[in-house]
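Of the protein chains in this complex, one is absent; all others appear in place.
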Amino acid sequence: MEHALAALCGVFFTVSIYMLLSRSLIRMLLGITILGNGVNLMIFTVGRLTREVPPIVPDGLVQPATDIANPLPQALILTAIVIGFALFSFLLVLTYRAYEELDADNTDTMRLAEPENPPSPPLSY
Amino acid sequence: MSPEQFLDFAIAVALGLLSLAMLLVTWRIMRGPSLPDRILALDMLVNIGIGYIVIVAIKTGFMLYLDIAISLGLIGFLATIAFARFVLQRWRIRTTNHSQPNNPEGEG
Amino acid sequence: MIFFIMTATLALIWTAISGSFSLANLLLGAIIGLIAMWVIRERVSHPGLSKRLLKIVSLALLFLYELLISSIRVAILVLSPRLDKRLQPGIIAFPLTAKSDEEITLLANLITLTPGTLSVDVSEDRKFIYVHAIAVPDREALIADIANGFERKIIEVFE
Amino acid sequence: MNTVIFRTIAPYLVALMMVFSVFVLLRGHNEPGGGFIGGLIAASALAMYGIASGVSAVRKAIVFHPLSVAGFGVLLASLAGFASLFAEVPFLMGLWATITLPDGTEVAISTPLFFDIGVYLVVLGVLATVALALEEDDRSL
Amino acid sequence: MASDQDFSLLLTALAPFLAAFVAPLVVRFVGRYAGWVLGIVPAAIFIYLAGLTGFVSDVRPLAAAYPWADGFEFSFYLDGLSLVFGLLISGIGTFIVIYSGGYLAGHPHLGRFMSFILMFMGSMMGLVMSDSVITLFVFWELTSITSFLLIGFDHARQASRRAAMQALVITGGGGLALLAGLILLGYTAGSWNVSDMLNAPGLFEGDAAGLYLPILLLVLAGAFTKSAQVPFHFWLPNAMEAPTPVSAYLHSATMVKAGVYLLARLHPVLGDTVEWNTILPVFGGVTLLTGSILALRQTDMKQMLAYTTMGSLGMLVMLIGVGTEAAMLGAILFLIAHSFYKGGLFMIVGTLDHETGTRDITRLSGLFSKMPVSGVSAILAAVAMAGFLFTVGFYGKEEIYKIITSGNPMDVLVVLVAIVGNALMLVVGVAIAVKPFFGPAIETPLSPHEGPPSLIVGSLILGILGIGGGLMVVEFGDYFAIPAAQAMLGETIEGHLHSLLDFAYLNWALLTLSAITWGLGLFVFFFLDQTRALLRRVAEVWRWGPDQGFDQAMFGLLRGSARVTHFLHHGRLELYLILIFVLLAAATIGPLYGPPILADLAAFFTGTESQALYPLMWFGLSELTFYEWAIILIALLGLLAVVIGRTRLVAIVSLGIQGFAVALIFMLFGAPDLSFTQFMVETLSVVILALVMTRLHLDQRDSRVLEEVVRDGGIAVLAGLGMTMAILSVLSHPLDLRLSEFFEQTSVAVAHGHNIVNVILVDYRALDTLGEISVVMTAGIAILALIRIRTGGPKLGIGVPKKAGTGGSSRKSASARKSASTRSKSRAKSGKATA
Amino acid sequence: MAETAGYNIDLPPAMIEGATAIADWTLVWPVALPLFGAAVLLMARKHPHVQAPLALAVIAAVIASCVTLMLRIADTGPVAMTMGNWLPPFGISFTADMLSALFAVTSSVLALVVLLFAQSEIEPREVRYGFHQFLLLLLAGINGSFLTGDLFNLYVWFEVMLIASFGLLVIGGRRIQLDGAVKYGFLNFIGTTIFLMAVGLLYGTLGTLNMADIAVNASRADPTTLTAIAALFLLGFGIKAAAFPVNAWLPASYHTPDPAVSALFAGLLTKVGVYALIRVLVALLPAMRIELDMVIAILAIGTLLLAPLGALAETNLRRALGFIVIGGIGAMFAGIAMSVTTSSGNALAGEGGGIGGAAVYAVHSMMTMTAFYLTAGLVERMTGTTDTRYMGGLYGANAPVSILFIVLAFSASGLPPFLGFWPKLTLVRAGLDAAEYWLVAALLVNAFLTTIACARLWSHIFWRNGREADQTEQPNDRLKPLSARALRWGLAPTIVLVLAIVGLGLWPSALIEYGRLAGVGITAPDAYIEAVGLAGGAQ
Partner (left out) sequence: MTALMSYIAGVLVLIGAVFTLIAAIGILRLPDLYTRMHAASKAGTLGAGLLMVSLAFYAFDASVVLRAMAGVLFLLLTAPVSAHLLARAAYTAGYKPAEITSINELDPKAKSND
């Protein structure tokens, strides 16, 4: 099971990187989302998979009766999802503002901070 | 067939049907052609997902999945209205800007 | 009144979803329901639908029946091999008798849930609901169907 | 989204979702759910309220600025951690107390609960902030 | 060691710095007399050191050490060599401080100047008295820093700034090499203290032998740059842009001699090797000849002096390179003499410049009657410079020429070079003493008269000292020169300096060589104008030199920097990202598959059989059920839909598919909380996207052309493959589950929670969650700031100018106004609707 | 449970027993107080006048706590405090050794200075929209990163820091800020994501997240896998630390926000990346670090040589300073690269080695570059431009600023007796001891080029009377004197900071001793592991 998911993670990474390399901020944001999903899946996978048994101790028991899914990666992923979501929201709004102010569909044209033809250093003392 | 066997059979068949349904709907999302078509298909995908979760709940006997299904119903609804709003707002902005002719089909 | 009923309903729903019918849980549900209602206090302003329980039930039964029947109808339509021949979609303006927001909303939703019809819009003067129907062999029959079915029962509920 | 149908039904849905969100929050310690998901649902409810009835209605409804709510959430979560200070145990240690209600039900009050409520409030506050600000911004344009 | 002496040594080194701090205040309060007041400090040091003369030369060196940092000491050491340098620095320094007060009287930045020059003095004092090589280095670099500030003192002129930069670059660069050399030396010697190194015989025997040459070259790099040896000499003449007191001080008595000091100091440690005896004389000799020849080309008297200074430094380096007893004694005598006359001559030239408005030797004539004291001083200095009988310089010259007696052909060459060099420098000295003061009086920019006491007292006394030292040469030698030379040589030297009047010791052969020197010098002096003209014609043909080379190197460096920087920092985000992802692929594939691939390559080239099979793991595909496969298929379709989505809008809607599939995968593998959260977050993301995106242009297609698609796709596939490999590699070993087992055991029993994931979040790892909600809260604040700062609030704060070049502020405020009004309108509308 | 090597889980030993000393809370306050304070400030967002004083009080308390912690560590070695009921490796523990404490102290002090400086330029709306909250949250993130003893928790604090820095970066709302923020945002986000990937894979390999536990167990895992993971850490932290060649985000963004914010970023953010790299690669995965030695050395040399070229080429003052910051990162990387080679055993070789040098360098770089950016802010305010070609004439116009600038220029160049000299000395010394001659050469060339770059800045901005762009030596008539507000809140704190830099340069022994302790603690983490309570598990 893990191996198939490992390959799936690879596809997630591939697609997210391909999206991130497009010069459009919106596509890059989609890449960010997919990247986050890929990482989460990856953590999930390397924490090993257990089919269908959630890490919840049934009522009345003190310890789970059967093998359960590994809870720790799940907790880590939850944290990562939330953080990723917060950052995604920020980047989204940033993109929105960048569109408004910089009118940039193409990151290559967003050159306010790093001008296209930067002045040469003065050849004097 | 014992009740358990029947239930297992029904679950297996239902999972197959739902999987097929999801693939079909996914195909519609990819095909479009218009934005509302995709939104509709996405909404449908969420509905199928609800069913899928419920079946998994039956299959595994963990009733806690039901709550996920319920929440998904509520939240999927929100996504759809947000998209609907998006369709409307975009049209408004375009028509108030008068910059380009309204050609919703062209945008996929 | 509606405030109280809603709160009570929410409290009951709370106990239902939380799966415990203890007094404490009901109280907790009531408190949470109250808070939730308080959040939407500005928007809930219509007087009671208290004594109409029977009519509501009858409306619900009608709806379930219609839902099932027309679902099957749509299913058959969808699965029929000569789909394009059997389709006769159209948008009709359904003249409203119902007046209040609640009535209109309920009617529109029921129309939507009933297979074969779909409320697209309500006219600005609230005189029409525009209904998209998947097959409109007879416009008048369709209008009569809705007016004598859902609309009548709804008006009864709300009167 | 100024439609009779939506405007009419939205408040009820909002109330339902709020209740549901608290439900998800409180049962999180034992079943799937918890502060984050609860907060998301509650924020979704407010977002929907905003779409249906306008931002000002939501602002009026929740009285406090949503960001202050978020701040209170972090405050509450850290206070849940600082409670350890008085018990002379390490930061963020779970402390439990059981209260018996008049009808005999035992209710467990714990710092993890307050911690989770803090999470709930943060998520609720921030998402509401974002949704309302964007909605407002959009209308202004 | 007496502790009071400890402290006084420290104070000796640091007093100038303390004075430097109060110098601006002193200048403010006493104005034109500041030089006299501040001169007290170096004078006191001089007196203190003079008092130690007998003690140090007869009894033993003084030392003082204070712990500084990490095994380094702030340590001082005063022996004969240090003492000579210390006396020169403080003594000449006294005159310079006094001179500066007069020279720059009324200058608005006199305070700064005094401060700098006192700091410089302190740095030099510290340098020559340091014991620890680290202390030495600190003061060494301090001299570079202070001289940078002094050379650039006349900062409004580009030439000054250029000269300062040159000095800093050359001496600073050399200093860095020196640092490495000194540390290596310390490691070799096992001590940071020079005094220990001097007492450690056979440092470079055995293991350390290989380190000798690197250390020598690094130290020489420091010394040669500081002491302006060819080809690092050019900064020295250019440094004449500095005010004349600076030239007099830095470029006569002190800073340039720091390198000589260092060589002299380390000669016992590093000297007496073939390398030392070859490199130093060669560089020194070339520098001597170059400097003395180039001096003749100049008409600016400061330039003439600067080039002869360079020549003198060459002479000193050459002598230290020879390293015999005679050479060392000659070197120290020459050094002392040089300090006297060169300091004096600079001050005289400065006075001439100050009083006449020019220092071009061809434009000055017949000033003796108007400036008699300066004239006398000049003659005294010139006599000393020529090494005429009874001067210190004479005895130094004699010692130098004594080298020839060793019979070594190399030494013969050295003496020949020394003769030529001496002769040519003599020309300059005589020229400066004769040409301006004698002959017909001519018009000068200012009407000349004798300078004030502060300007003339120093040169006069130095001139007298140059003669006086020679008259009392035996005592002079015993007290100063021989102890210093002993320190340089590392061996005891019998006193063998004898007065010229002591005929028993008169060496006629050496005297003849002196006579040849004088003769040659006077010959050239009479043909000075012709010589100068000839040299200038040569210079017209041979334009290129290290000075121009400096500009070319500097500007080349700048142009190159610009090219490199703009190449690396091009401002194109996607190229930055490409780099990161290529590295991501490399980071995974490299360690995992690099070794086997390399082994295979090696096998291929060596013709042996391939050893490594790529450990690609076989997938356990059959383990999944059909409905799990369906979900994976949906995820893949969703990803495909995002990639092929023709417009961004389509891609956004398609994004939901893969998120949905991931949530279902989580659910299928026992992670309801994850599934729950993933559904919610995915949906909320879409909602926010929909809220934000109504105003964005989403119809554009992916603008990539085919090559870019192939390039990006290739990189993406490689990186994805690499990550898959990494995951598989991780999966190929069993996982230690003890943490999770612990959680399972304690979740209910101790933490009172059945949902282990939630218990982890709020209890076991609550701190993560606390951080997480902080992130969420912060994101909320940041997003609100992003949205609002544009639309609301006053434009500017309390009188704060926002930086220029941001542009668009008027545009922004206009849009802000517009949006504010529309917002209030829409508020009114929605209010109506809700009413 | 039988196969969980070496661990036998009995419930009581895995849990905390007994009371926690109040002193242990010194580990918690540097993180908890700013979080708490930020929350309070957020709730008080309608009261702008309380924001700065409250933030000031919080940071002062944080400094007190950090200093107490550092002194305690200097005295008794690393300190650990476990969060909640759970002993490591089960719960999260905050663990501080000298490296952590040294960095935390420096960061907190600098945050205070920047807070004061910000009062000279901040707009009311920036206060209203969270400037002080961001500042506190940034500090919480930074201190959390330094003090945590758990790898995933480190990721969380990285993110706190990142999002707070986003807030600070965009808070002025200028267009150039948005452009800078986009590059900063995407590149840094990807950097932290790579870090997260590495954490995930490391968990999948070792089954633990506690740093001490990782250090104990690392040798049991498959070295090839761990090397790949270490390479991912190197990449992620390399981006964060702005090492060549993945440093593009820094010059693209650091010059865009307010100078106070630039200063804070320049001083602190990249050093967290360096810290994490040292912690993870040197202390936790030393064997993998040896595998990657060559790579780190190449990165170090590349950064050392290329960064000052950027400083030479730039005409934007703060951008030029950004390149100098990067050059310092190269020096720290050089220290990391050196730490692997065993010392020659020479008695004079410092004990702390390359890591000690890197630690001291980091402290120097934090202080010097923060002060440098603040001074640049004053310069920009007086000249009204960011372009060095349009500056000029400040030498005559403002003596205090001139002195600040020249001192910082020399300190940044590493010239004695300023602070920058000592770490350079330590690094060169360690490099020569370890026979890493290429690294030493690169360090020296870097110092050489940086000196030129700084001297050129000085020459054009201060010495030159006229504006270079006008090709004139006529005095620059566009200079504006500093306002009273700028003098009180801008100049004064900067002067205090520079005085501290000068003082540390003259009396560096304590700092270098602490650096030595930090280096020793990292290269021989036994005390660290013991403080966490895992010493028994060491192989």
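Just a few scattered comments:
For reference, chains read A, B, C, D, E and F in written order, and residue numbers begin at 1 within each chain.
FYI, a contact is a pair of C-beta atoms (placed from the backbone, for glycine too) under 8 Å apart; a residue touches a chain by one contact, two chains touch by 3 or more.
As the structure is a computational prediction, the values presented were derived from the model and not from experiment.
Within the complete assembly, C:Val120 is the residue of C:Leu61, C:Val120 or C:Ala141 that touches the hidden chain. Only one of C:Leu27, C:Leu67 or C:Ile155 touches the absent chain when the whole complex is considered: C:Leu67. Panel shows subunit D; residues 1, 3, 5-6, 9, 12-13, 16 of it touch the chain omitted from the view.
By the touch criterion stated above, the residues of subunit B touching the omitted chain are 2-4, 6-7, 9-11, 13-15, 17-18, 20-22, 24-25, 27-28, 34, 36-37, 39-41, 43-44, 47-48, 50-51, 54-55, 57-58, 63, 66-67, 69-70, 73-74, 76-77, 80-81, 83-85, 87-88, 90-91, 95, 102, 104-105. Although one chain is not displayed, subunit C still touches it through residues 13, 15-21, 67-68, 70-71, 74-75, 78-79, 83-84, 87-93, 108-121, 123, 130, 132, 134, 136, 139.
As a convention for this text, only the chains that are shown with their structure count from here on.
A simple rule picks the central chain: find each chain's mean C-alpha point, then take the one closest to the mean of all protein C-alpha atoms, which gives F.
With D-E and A-F as the two chain pairs, more C-beta contacts join D-E. Distance between Cα centroids is largest for the pairing of subunit D with E. Centre-to-centre, using mean CA coordinates, subunit B is 47 Å away from subunit F.
Distance between subunit C and subunit F, defined via averaged C-alpha coordinates, is recorded as 61 Å. In this assembly, the C-alpha centroid of subunit B lies 22 Å from the C-alpha centroid of subunit C. Multi-chain contact residues, meaning those touching two or more other chains, occur in subunit A at positions 20, 42, 45-48, 52-54, 56, 59, 72, 76, 78-79, 82-83, 86-87, 89-90, 93-95, 97, 101, 107, 110-111, 113-114, 118, 120-121, 124-125. Within subunit C, residues 17, 42-43 each touch two or more of the remaining chains.
Arrangement of the chains shown, judged by which pairs touch: an irregular graph that fits none of the line, ring, star or complete shapes.
Annotation, chain-chain contacts: A-B, A-D, A-E, A-F, B-D, B-E, C-D, D-E, D-F, E-F (touch as defined at the top).
On the subunit F side of its complex with subunit A, the touching residues are 152, 155-156, 159, 162-163, 166, 170, 175-176, 178-183, 185-186, 189-190, 193, 196-197, 199-201, 203-205, 251-253, 255-256, 312-315, 387-389, 456, 459-460, 468-469. Residue ranges of subunit D in contact with subunit B, taken from their complex: 1, 6, 13, 16-17, 20, 24, 31-33, 37, 40-41, 44, 47-48, 51, 138, 141. Residue ranges on subunit E touching subunit F, taken from their complex, read 67-71, 134, 137-138, 141-142, 144-145, 148-149, 152, 155-158, 160-161, 164-165, 168-169, 172-173, 176-177, 179-180, 183-184, 186-187, 190-192, 554, 557-558, 560-562, 564-566, 568-569, 571, 573, 576-577, 579-580, 583-584, 586-588, 590-592, 595, 723, 725-727, 729-739, 741-743, 745-746, 749-751, 763-768, 770-772, 774-775, 777-779, 781-782, 784-786, 788-790, 792-794, 796-808, 812.
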